[in-house]
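Quick one: this structure, given as structure tokens, is what I'll be asking you about.
Left out: one protein chain. Kept in place: all the others.
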Amino acid sequence: MSSDLISTDVLVIGGGLAGERCAIEAAAAGHKVLILSLVPPRRSHSCAAQGGMQAALGNCVKADGDNPTVHFLDTVRGSDWGADQEVARIFTEEAPVAVRELAHLGVPWTRVRGGKNSYVIKGERVEIEESIENDGLIMHRDFGGTAKWRACYAAAATGHAALYAIDSEVVRLGITVRDRTEAVELIHEGGRCQGAVARCLRTGKHFAVVAKATVIATGGYGRIYGQYTTNATINEGMGAVIALNTGAVPLGNMEAVQFHPTALAPSNILVTEGCRGDGAYLLDKDLNRFMVDAEPEKQELASRDVVSRHMKQRMRDGKGVDTPYGPHLWLDLRHLGEQHLTTKLREVWEICRDFVGLDPARDLIPVQPTQHYSMGGVRVNKDGQAYNMSGLFAAGEAACWDMHGFNRLGGNSLAETVVAGRIVGRRVAEFVADKDFEIQTSVAFAAMKKAERRAAEWLNRTGSGPSVYAIRNAMGETMMGKVGIFRNGEELEEAVAEITHLLAECDKAVLRSRVPGMNPELTFALRLKGMLRLALVTAKGALLRTESRGAHYRSDYPLRNDAEWLSRTLVRWADDEGEPTFSYEPVGEIDLPPGHRGYGSDERIEMRESLEQYNDGVYERQAVHGRLATVEAAGSRLRRGEWKGLV
Amino acid sequence: MTSNEGGAPRRLRFEIFRYNPEDPGSNPQMQTYELDEAPYMSLFIALNQIRETLDPSLQFDFACRSAICGSCGMMVNGRPALGCRTLTSDLPDVIRLHPLPVFKLIGDLSVDTGTWFREMVEKSEAWIHAEEAFDPEAQEARMDDELAQAIYEGERCIECGCCVASCGVANVNEDFTGPAGLNRIARFMMDPRDKRSDADWFEVVSNADGVFGCLGMMACHDVCPKELPLLEVYAYLRRKTLAAAFAGKEE
Partner (left out) sequence: MPGRTKNLDGFANAASEARRQIYYELASGASGLVLALFMWGHMILVGSILTGERGFNWLAGMLEVYYIAQPTVVVIFTLFLVHAALASRKIPAQLADRRRMIELGKGLANAGRFRPANASEISPMQAHIESRLWIWQVRTGMVILVLGSFHVVLLGLDVLTPLFGEHPGIEALTSVARVKAGLWLPYAILLLCVEFHAGVGLYRLAIKWGAGRLLSRNVLHAIERVLLWFFLGLGVVVLLVLADVLPPPLAFLLTEPAI
């Protein structure tokens, strides 16, 4: 076999938490696994997660009485009923195991200190006596939108610690990782995925990896919002793009984009929700704690979509602090004290010092809401198996497994990566074990030729077209300006038009540099079209969804509309087709009926049909949209009605 | 030396090391670019601006741009630093940038730290050596929060390679475990979940590629962007080694 064709049992695209946890499961089952990653795995964006990981261990006083069912309720309410409730159920039950497993692998979780502890809760300093019995168990901190303290954390570097522990396990198992390698094209035929074509980011050369199973775990794609995101520069969404390009695999809920309330202004570096969890205030320019009036119950700790909207509204009302970079609000950490800031929130303290030269113990921190998380992604069933494409799986932020619906709760996504990694990894291992598979090198080489042609086409194009970076910047402005926190039909239509125009521009864009090797400009150019395609389906999805749900807020349709929109958006768009195709599937079987979330607006349009009617034949209706059969029957792990005693 | 308040922005002169090993026509050389300084301008912002407006072929690595992923170590006027965290306002008008030494050059400012660190992890088996397999049913083993914080202190290393690049020994002895490697070893030695005995560690640490390779140059400690107490780490390893040597003797 030539060096441009590699063969493996399992190909994992993405070396973040989700990809690596998945790889471990498959490798432990004895399969040959290859991981591709844009960067060395430990530099994946999972390492940037600071605040915590939700798991209902119930170890501290403020977590007393917590259990997976309470976590399930919070998750479904957080999702604004957009989640697949069975997946949320599976997730909340498995999360404690996943967190304990990380402890076993070496994560230095912050622990319960038995005896008197001092916390700041809703603006008051409180003394709480933690039981000596629980001394040394994993501690929790408060996060937005939850009934209990539930986020497990390792100071303010939870993702970092988890990723290093998981990656060490990958090294221990001897799993091959090819870093600086980008998957650019899926190899597939007849609804069967056979691997992917990759491009080496050291040499610029393409090669094909044929695999019995392929997992997309490429994380979020916040960079379609240009610089208006907390995401890393590598979060450009190529995982979602290669799936979309097949034309068969749908992406789910692309319009569901989370904006985080507290990104540092103007660089948009994240300041974790853990700050507010630990008692920080949001202030406007008059140093007024506006969240107390806006959300008396949850205050600063309402869910992210709600807090972001209140902040944006506050700034629209002229209560923001004006700067040449636009307005911002303040985050106040001063009352937490230097000791707390330099230990439990140390990373935050460093970020403030290094990037804006401020000391949170003395100064107010300038913050603004910014794109943060992509609830949407490659639509998969509960096994992590992509719709319509056997042998293709997805996990982590890249996937729409759909426990987040239209708004993810803080701390739920780190937990998702390891839980999904465990579960999907197991399914992948089973899939690989019982499927015979014959490599069709011709299909692989055809895909590779296609990818090479794409690169050659960029290099050959001449003229005086626009620069790829100018197009990217324009995309970012459009997305943040018109597909942002508050949306409306008019602006969304403009956004769709502008991005359609940028797509045409992209076909005319010309490289300034033709150096051999990876060529950074070419590397970006090869992603640009895909990013624009993601931007377009996001904008168009938002335009079509004429209601407000979770993070998707339409000023012209401010109510959640369960009568018409209790559904998940699916979009398909082959790379040679002119227009994306949208369709809508039921969110899944509903156990907890739609109601008030406990924060935000209480007004909504009720379902017309009964729950029984909605649930009747729901899985057949999903199958019509391409959902493949699952190993256990769909709905079998829902534990219907178990929440009833708790509400 | 910072940008004069209100006045015209400072004109910055970047002298950047250029070499593309993939290009037979490329020779190692310094290339000069000029930019106007902006408020809060970091090397991340400046380098991207150079790439987008002046020279699209310039190679460098950034990912998180918030000093947490460790991608962007580079020599800034002779000293290793994270590019994303270094503000131009802390630098003179002329800014010389080189790739980190020790690591394999990929092109211009981009070096292969990933391979180096993976080898380090393999060599020192930097993972928990537990005696028992994970039990999904069991409650987590307890740990004192003080100890968890102490382990966390060492765990914070982001593998940026700045310390390695700054260390004279690591620059000339490629088998030296290096500051980050020694730190990682100490982190696992401290962890009660890891069942390797002091005697096991003794063999890894007590040699010229281990802690005794360290000459106490202290550069690692001074350049570490995460402010890891590396000097204390080596002192800890030395004292542990001493204890292990004499404990071993008595056996």
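Just so it is clear, A and B label the chains in written order, and each chain counts residues from 1 on its own.
As a working rule, a residue touches a chain if its C-beta (ideal position, glycine included) is under 8 Å from a C-beta of that chain, and two chains touch if they have at least 3 such contacts.
Small disclaimer: the values here were computed from a predicted structure and weren't measured.
Q: Going by the touch rule at the top, give the shown chains the omitted chain contacts.
A: So, taking every chain into account, the missing one touches B.
Q: Considering the complete complex, identify which of B:S42, B:S66, B:S110 or B:S124 is in touch with the unshown chain.
A: In the full complex, the listed residue that touches the missing chain is B:S124.
Q: Would you indicate which residue among B:M75, B:L109, B:C157 or B:A180 is in contact with the undisplayed chain?
A: Answer from the full complex: B:M75 touches the omitted chain.
Q: Residues of chain B in contact with the chain that isn't shown?
A: 1, 75-79, 81, 90-92, 101, 122-125, 129, 131, 166, 168, 171-173, 194-197, 199-210, 212, 214-219, 221-227, 231-232, 234-236, 238-239, 241-242, 245, 248-249
By definition in this document, only the chains that are shown with their structure count from here on.
Q: Please work out the Cα centroid separation of chain A and chain B, and write it as a whole number of Å.
A: So the centre of chain A lies 28 Å away from the centre of chain B.
Q: Give the list of chain A residues in touch with chain B in this complex.
A: The touching residues are 39-45, 47-48, 57, 97, 99-101, 103-106, 108-113, 135-139, 154-155, 157, 160-161, 164-165, 167-169, 171-172, 177, 179-180, 202-204, 232-234, 266-267, 269-270, 343, 347, 350-351, 354-357, 467, 469, 511-513, 515-521.
Q: For chain B, which residues are in contact with chain A within the complex?
A: Residues of chain B touching chain A: 20-23, 40, 42, 51-52, 55-59, 61-71, 85, 87, 106-107, 112-115, 117-118, 121-122, 125-128, 130, 134, 136, 138-145, 148-149, 151-152, 155-156, 158-159, 188, 191, 193-194.
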